[in-house]
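A single protein chain has been omitted; all remaining protein chains appear in their positions.
Per-chain residue numbering starts at 1, and chain names A, B and C are given in the order in which the chains are listed.
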Amino acid sequence: MQFASDNSSGAHPAVIDAIVRANEGFTPSYGADPAMDRVRERIRDVFEAPDAAVYLVATGTAANAVSLSAVCSPWSAVYCHRHSHIMEDECGAPEFYTGGAKLVPIYGEAAKMDPACLSETLRAAVHVGVHNVQRGAVSITNVTEMGAVYGADEVAGLCAIAREWNLPCHMDGARLANALAATDSSPAEMTWKAGIDVLSLGGTKNGLIGAEAVVIFDPGKSWEFELRRKRGGHLLSKHRYLSAQMLAYLEDGLWLRLARTANAAGARLARGIAAIEGASLVGPADANMVFAVLPRSAHRRALDAGAVYYPWPGAWREDGPDDQPLCARMVCSWCTSDAEVDRLLDAFGN
Amino acid sequence: MQFASDNSSGAHPAVIDAIVRANEGFTPSYGADPAMDRVRERIRDVFEAPDAAVYLVATGTAANAVSLSAVCSPWSAVYCHRHSHIMEDECGAPEFYTGGAKLVPIYGEAAKMDPACLSETLRAAVHVGVHNVQRGAVSITNVTEMGAVYGADEVAGLCAIAREWNLPCHMDGARLANALAATDSSPAEMTWKAGIDVLSLGGTKNGLIGAEAVVIFDPGKSWEFELRRKRGGHLLSKHRYLSAQMLAYLEDGLWLRLARTANAAGARLARGIAAIEGASLVGPADANMVFAVLPRSAHRRALDAGAVYYPWPGAWREDGPDDQPLCARMVCSWCTSDAEVDRLLDAFGN
Amino acid sequence: MQFASDNSSGAHPAVIDAIVRANEGFTPSYGADPAMDRVRERIRDVFEAPDAAVYLVATGTAANAVSLSAVCSPWSAVYCHRHSHIMEDECGAPEFYTGGAKLVPIYGEAAKMDPACLSETLRAAVHVGVHNVQRGAVSITNVTEMGAVYGADEVAGLCAIAREWNLPCHMDGARLANALAATDSSPAEMTWKAGIDVLSLGGTKNGLIGAEAVVIFDPGKSWEFELRRKRGGHLLSKHRYLSAQMLAYLEDGLWLRLARTANAAGARLARGIAAIEGASLVGPADANMVFAVLPRSAHRRALDAGAVYYPWPGAWREDGPDDQPLCARMVCSWCTSDAEVDRLLDAFGN
Partner (left out) sequence: MQFASDNSSGAHPAVIDAIVRANEGFTPSYGADPAMDRVRERIRDVFEAPDAAVYLVATGTAANAVSLSAVCSPWSAVYCHRHSHIMEDECGAPEFYTGGAKLVPIYGEAAKMDPACLSETLRAAVHVGVHNVQRGAVSITNVTEMGAVYGADEVAGLCAIAREWNLPCHMDGARLANALAATDSSPAEMTWKAGIDVLSLGGTKNGLIGAEAVVIFDPGKSWEFELRRKRGGHLLSKHRYLSAQMLAYLEDGLWLRLARTANAAGARLARGIAAIEGASLVGPADANMVFAVLPRSAHRRALDAGAVYYPWPGAWREDGPDDQPLCARMVCSWCTSDAEVDRLLDAFGN
């Protein structure tokens, strides 16, 4: 009963197979492998973006931070949700890569930026010459850190606000596949057609061993991105193994199938919890992450039965009364089975 | 009728005299001038801190940013008020000097940090290993950007909260003289006795041409500070002119006398505005800054009469109805006379 | 006939097998995988360093730059060979991670630092207070970028010079296995017993798909390293696949066996070239890299026959006379066969 994180799951067998197959002979290193040409083509096809620049890195933090540094300045303000990954979970990587940009918190339910809050924050940004940081970029996380999914129209709405100030828009798509699966929007509709300029396209959480793409829809920034990636130590020498993963991921829509499985498990889990007496969902559970409040006794039963997941926020604390409500995050993965979900629900509901 | 900023005033004649007198012969450069030895002694005396390290720089932003960089790490969170100078008015200098630390906004009235908000923010700082930035430092501005003054006990209260997490405390004392004049606390009581580890001691706004001291009460960080100052380009070669200013400033309590004059003008202005029909003070006006809402007609009369000050926040906008309330900031200086204050009040009240 | 780089070779089958086997079930992420505990133990055993802190990253540039940033300050001078990887091939990653340290070139044959040059450079480092960067660290690359190997005594000699100035010593051991294989020194003798404080232990060039260890012999810097790794985006979420590679690498001395194979191929190639009329070795070819001058006609025959390798430095230029001598770098890999070497020699010698 593993619901701690989609990062604790393994890789899909097709991905492992691709790595095994890639292990043939000699190949040019540092991204010059022929497989990377195919990755580029494939991503351009999938995103209907024939001019996009495409790069691979091994971590989502690298994808986000290097991307942001390529579209911002050190004196930029980056507007993102108060509970976004770049704000809370990257130990200041965006600040490091940008040379000290300021992440400005935007508020809203379920870690979705409230358009009115974004709009007002941008408008109210005191802007008196050189004294304050300058409006720099907007970063949108889809799926959000709280399990909500922006529709393509919502993304477009936020991008339109950014565009009023000529700001580039970044999407942290560590779970973009899950967002697409949840909305049936096309990759293009969810990204550049909505106004996204640069995308961190996740793979690791959804069945890869460690590969993320950066898709720069306006390729004018691509050379700078390449230098920043190298300088950050994120240009892998035996790059073919990143390419192989990403090719397998996109082959025949594997990425979306895996995301649908995870989302379905998430939905099943959410429905089940909603039906438990004394339990309630926190946030919308639009994709593969479920946040819910349950009595301490229910958590205790689940943990005793071997379930693995984390309270949210923070850590399990010392004992308390059985009926004390505690919030937890449960994440379903590309390989979470219905049976696994049902076992957890049984443990909760016992 | 100059109320735009204490930065738009000139220097006190005694300061100019000191510069003239300092212009004799040759002197070792880069801070090795004998006058700096006297500055050091004087500040140690005034602050009852015989071991303090003392440095001079030409700007308050340098004093703040270099100080913070010496007590923080690049992965630090610096807790400061949402409307502090380091947060809003230094174009990201603290982020630049620290190598990308994150300034975390604390809320509270009149730009004073609410202790409960600080305490809760520190407690709630999700702290799960390396994923988030680490609690780094607390920075307290006294006088605040909204004209409020912390009492020494209030400073001590905030420092005590910081101490629970072993965090160093910085004070942005760009207007410390005004805070001391407003409270009759001693320099020591307001700073290291309350728990402040490093102080930016302002002079420029209070009668100097451009000199600020940094006082490091725990001198273990002093060599790092010196390197960071040099590397930031803030070690002045003809340092004697900084020393001369600071000596004149501290001579016979000039700094406190000037601050008392400015505060008295601020109080007079605040009392006068409070008595104007349709006007109201915003915030406490504890020192030399007055924030007040007046009808547009009152502002128009004042501006037409030659008054200089700024709306807050933002800039004067196009015309509106006469009775529209607009907030403005009016700052009194060490050289603001009662007559000047009364002229402004007359213009408002006409 | 692949002699372009050890980075263009694939991974050893045992490494691929280990990755396949690691792909079982769920595992704690971000370095908390049980396999990492075994990596730590294994490396501590291999290096006879029971207290060493051990970390894994995916690239050698990350290993070097994050390591250096943990032992240096932004105002440090890092002494390294003029032709070291950190100086020439990392696009400024050390400067980026350290926050602007200065890499000071040391000279010497075959990219080995001449002890006299290091000693004199350190002694002559003008050191007049804050005006210059401060002596910070010494970084030694073994195998060097020009194919030479330092003996453990030579490393100890350089470290002793560093120690005179209390400087920490870093070793870029991207090809440490090859250096060990070439010298029959133990890992401990070549590193901490010689005075090395922090080691980048390469794996990628020697049969892994992408994994490097950082070994910090003085673990006082380990928490800072962890934060810097995370902040650099180099903490892999599905870390188990790094652990699996490193375990396989160290299992039964695989790493040294692979290095011996590569070195033997290098020696065979060097001997063969030395015997070719008109050809001559450049540098010692102590390990798996051979630098040699051959007439353009010999290069042309080899390239026509399908050989892949690069001129050094620079790129193949337009045609010239047949007898024009051109220097090239040829790198043997863990999977370079004698037959492959002989084919290249045949092509040269034809």
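Note that in this section a residue touches a chain if its C-beta (ideal position, glycine included) is under 8 Å from a C-beta of that chain, and two chains touch if they have at least 3 such contacts.
Not measured: the values here are computed from a predicted model.
Only one of A:Gly10, A:Gly60 or A:Pro74 touches the absent chain when the whole complex is considered: A:Pro74. In the complete complex, the hidden chain is touched by one of B:Ala53, B:Ala93 or B:Leu344, namely B:Ala93. Note on the undisplayed chain: of the listed residues C:Phe3, C:Tyr55 or C:Trp75, the one touching it is C:Trp75.
One of B:Met87, B:Ala156 or B:Leu236 touches the chain omitted from the figure, and that residue is B:Leu236. Looking at B:Ala58, B:Ala267 or B:Leu326, the residue that reaches the missing chain in the full complex is B:Ala58.
As for the chain not pictured, it touches chain B at residues 2, 4-5, 7-11, 13, 16, 19-20, 22-30, 57-63, 65-66, 90-93, 96-97, 204-205, 208-210, 227, 230-238, 241, 308.
Touch with the hidden chain on the side of chain C covers residues 74-75, 88-92, 95-96, 98-103, 105, 124, 126, 128, 130-133, 313-315. Panel shows chain A; residues 30, 73-75, 99, 129-131, 134, 224, 226-231, 235 of it touch the chain omitted from the view.
Convention: only the chains that are shown with their structure count from here on.
The central chain here, found by comparing per-chain C-alpha centres with the mean of all protein C-alpha atoms, is A. Put simply, the C-alpha centre of chain B and that of chain C have 51 angstrom between them. With centres taken as mean Cα positions, chain C sits 34 Å from chain A.
Shared interface positions of chain B, defined as residues touching 2 or more other chains, are 74-75, 99, 130-131.
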